[in-house]
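Omission of a single protein chain aside, the complex is shown with its protein chains in their original locations.
As written, the chain order gives the labels A and B, with residue 1 at the start of each chain.
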Amino acid sequence: MKFAYYPGCSAHGSSADYEISTQAVCRTLGMELADIPDWNCCGSTPAHAIDTELSTALCVRNLDIAAKENVEKLLTSCPSCLSNLRLARHRMQDQQFRTRVNELLDAPAAKEFPQTYSVMEMLHEIYGPDIIAGRVHKPLTGIRLAPYYGCLMSRPAEIMNFGDPENPTVMEDLLTACGADTLDFPLKTECCGASFGIPERSMTARLSGKILELATRMQADALVVACPLCQMNLDLRQEQASKAMNTSFHMPVLYFTQVLGLAFGLPPEALGFNKLCVDAGPLLRKLATAQKSGGAA
Amino acid sequence: MRIGVFICHCGSNIGGTVDCAQVAHDAQSLPEVVYAINLMYSCAEPGQAAIEEAIKEYQLTGVVVASCSPRMHEPTFRRTVERAGLNRYMFEMANIREHVSWIGKDKEANTNKANELVAMAVEKLRRNRPLHAQSFDVNKRVLVIGGGVAGIQAALDCADGNIPVVLVEREATIGGKMAKLDKTFPTVDCSACILGPKMVDVAQHPNITLHAFSEIESISGYVGNFTVTIRKKSTYVDWTKCTGCGACTEKCPNKKTPDAFNEFTGPTTAISIAFPQAIPKRAVINPDYCRQLQKGKCGVCAKICPTGAIKYEMEDEVITEEVGAIVAATGYDLMDWTVYQEYGGGRYPDVITSLQYERLLSASGPTGGHVKRPSDGREPKNVVFIQCVGSRDKSIGRPYCSGFCCMYTAKQAVLTKEHIPDAQSFVFYMDIRASGKLYDEFIRRTIEEYGTEYIRGRVSKIYPDGKGSYTVCGVDTLMGKAITVSADLVVLAVGIEGSKDASKLAEKLRISYDKYGFFMESHPKLKPVQTNTAGVFLAGVCQGTKDIPSSVSQGSAAASKVLTLFSADKLQNDPQISAVDIKRCVGCGKCVQTCPFGAIQLTEIRGQEKAQVIDTVCQGCGLCSSTCPQGAIQLAHSTDNQILAEVHALCQR
Partner (left out) sequence: MSTLKGKELRIVGFLCNWCSYGGADTAGVARATQPTDLRIIRVPCSGRIDPLFILRALFNGADGVLVSGCHPNDCHYSEGNFYARRRLEVLKQFLPVLGIDDRRFEYTWVSASEGQRWKEVVTTFTERIHALGPAPVLEDAQALFRVADMTLSPLHALGTGIQAPLEELKSAIKSRLPELDCVLGWQQGHDAIHSVPLFMRSPEDVDKLVWGPLNVNNLAVYLPSLKGKKTGIVVKGCDSRSVVELLQENLIKRDDVVIFSMPCEGTLDMARVMQKLGSYKTISQTDSDDKGITVTTDTGKHRFDMSLWAQGKCYGCATPGALLADVRLGTLHPVTPAPTTPPELAMLDAMSLEERRSFWKAQMDRCLRCYACRNACPMCVCRDYCVSDSRDPHWMTQDDSANEKLFFQTIHAMHLAGRCTGCGECQRACPVGIPILALRQHIARAVGTLFDGYQAGIQPKATPPLLGFEVQEKNIHEREWK
């Protein structure tokens, strides 16, 4: 199965491990993600805060490319890109807004755009927990995982259409299919503070710290995320968060695709584990022990 | 016909923008009008006298008054013409105040419009016929549906008024929601202590027949003569033998049966008596958990029962009661608050409803009145109350205020302090609505004497903090700051809605209801306990949110309406009802099919099926008239010809 794919900028930079593992997992399942040609940045957070038309135009250019390629469904792994692309499509239904955006483009955009979907949702929809469970070679038995969606994936509900905005459960289904102990993580849709990562570093540290603190208390072996920005805040800035909370966290922050890949039996280095800041070594060793004893029994 | 037309100035109300003398003058040339005059105040005593005199002097057989809205003074003038010897329906009104003088400033246009409205009224009147009410017997018995405090009050008041009462209660005991409460605001007196005696009165009153654990199956008939079938659900216990000794409940081996009376805060036995003061104090078997009924082996209760009351083979029984009036007092239920996923959606054991908290506070509750957390039995120290969960929240489609939550939340905060002196309560609120007698004083005491911390703002998230407590994240809108509070127990003041299946009952009663399951009263201000179905009255929260004093008042009000209705031996129907012209009727039954009141039936007349209106049931909506293609069924006083005459008066090429 071949799908049109919008990687987003961070896939080629800060979240290369997300991109590697996403591609690896999809390949294993027989799903080919083909980049749409000549794509550009979605405008991410900063542009949208400053100029709605201009930032929408950035997304519309991508959607327009997809439309001209006759794409029905566009996939992306980044929730921020997802949110921006979906919002752009929604906003363009307003004729006056559309006119203003069209003025910024080289040529008026297509009348209809494809809808954008997250890779997570599509994996869930196409394969479902049962088929995924069938592909698991190394079940993650005994590993306690806290799913964390971030604030963008399910909000605003009427645009994202991703289950209950306060309590989405798609990731839980996938992690449970991998044999992991999936925790009912109450802060799964709380904000990690990504937007304030530069101007208000202390706030970001506090918000991320709250999430890391609860995951630690719930004795999670790892936080599992779907968003490059969340991953960066929780992983790269974990030390800052530790300081803010006056403690010392050691919480690996994995992409859900890395978890799926592990369960499918792919080697950690093929999933970008080497790019993590907080070492997932203890987790991998715990897994190895568990699998060994499981195999012996 | 000899028609008199009276044009009212209503002081300057009409006279200011309508040339009334001109209208009276023009009316003289209308067909069959023999007298037309303008009056200063036609509804005042001299005005009415002038109309009466004119009727006699000019031998008028019909009267048109052009004045205010017929919704205002039609009954007044009908009495006037009746006093002068005319039939009250030989009268028509033209509304030249609300529909003319008050809404237009152009005197020429207004005068012309008034002229036309008078002409229209005259044309209608020319086709009016005298109508006469029929009288019929009243069955002076009343059915009260629902045995909560409103229903109890209505039943007792009727019974004291010497009216036999049939009281039907869905649950195994009467008492309703009030019986579940520990204390009541603002007096903090014991709910069971003040309700208990009333419940006993119901049981002992010679005029009250109580059918508990029963539901209304069907209702037919009309005011004065309703026939009601009631399903007495099987209790598997012969209540004529059961003494309520409770021996069975002690020995029942299944001690993990969900306890609805206790709002599922603790288990009960498969055979149980709801609570010690239950009326009737009789045991009921929950068939889903009874080992004998599920697996066919056990029979402990049958063995232990000293009176041999256990009947495993018992089946539902349907009985019929004949009554003349019905009081609906079906109360409320909590809305499904689990839509609030941010509050855990029901996944956290220590996030409970206020009604559950009442049971934890109550001495007859599962914890014997010691407040313990459902999760671990620990006594909570920090208790957070969240108001407006499912009230005043458009985002989940609940725009209305549930009315009593502000007050009981304050009460629960007070009780928390009394039960656990070192506890601290926090209340997240939107606005405090405490408009009743002594209510605001109570709120002040809650804050000032009991040290309850009131925080104005909503809660965005509740989650277990991983240390055995809960983190409550909210906002203090007065401080303009996000805040978090650590809670051992969170109590949600959950919004209310009409009781489960209220809409089905409303359809049986042929009354209207809103989308939240509350019944519709006849008039929001002036007819709060009447409905649009004659003989059906409302009491308590089934009509809209209310606290206990209001529910009791409305119970009494409904009873007084019943007593008023029953004060006459015969009732008179409104003669503005439909009648069938049997030679035109082809018996197709379209009118029968569409009548909202079941007031039309097919009967065989000389070998042919014909429609027949049951005069006492017809409410006079006229839907049948517009449904019948033959024009065979006509609504008296709004016949096709009368409406056509009005149309012709207005538009005639």
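Basically, a contact is a pair of C-beta atoms (placed from the backbone, for glycine too) under 8 Å apart; a residue touches a chain by one contact, two chains touch by 3 or more.
Just so it is clear, the model here is predicted, and its values are computed rather than measured.
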Message = Let's see if you follow the contact definition: name the visible chains touching the chain that is missing.
response = B
Query = Hey, which of B:H25, B:R83, B:H99 or B:K311 is the one touching the hidden chain?
reply = B:H99
Request  = Decide which residue listed in B:E82, B:E116, B:E217 or B:D476 touches the omitted chain of the complex.
outcome  = B:E116
Ask   = Touching the left-out chain: which of B:R79, B:K256 or B:R584?
value = B:R584
Query = At which residues does chain B meet the chain that is not included here?
reply = 69-72, 95, 97-100, 102-106, 108-110, 112-113, 115-117, 119-120, 510-515, 520, 524, 532, 576, 583-584, 586-590, 593-594, 596-597, 607, 619-623, 625-627, 629-632, 634-635, 638-641, 643-644, 646-653
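Going forward, only the chains that are shown with their structure count from here on.
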Message = For the complex, give me every residue of chain A touching chain B.
response = 164-167, 184, 186-187, 190, 213-214, 216-218
Remark   = So, in the complex, the side of chain B touching chain A is made of residues 340-342, 344-345, 347, 461-467
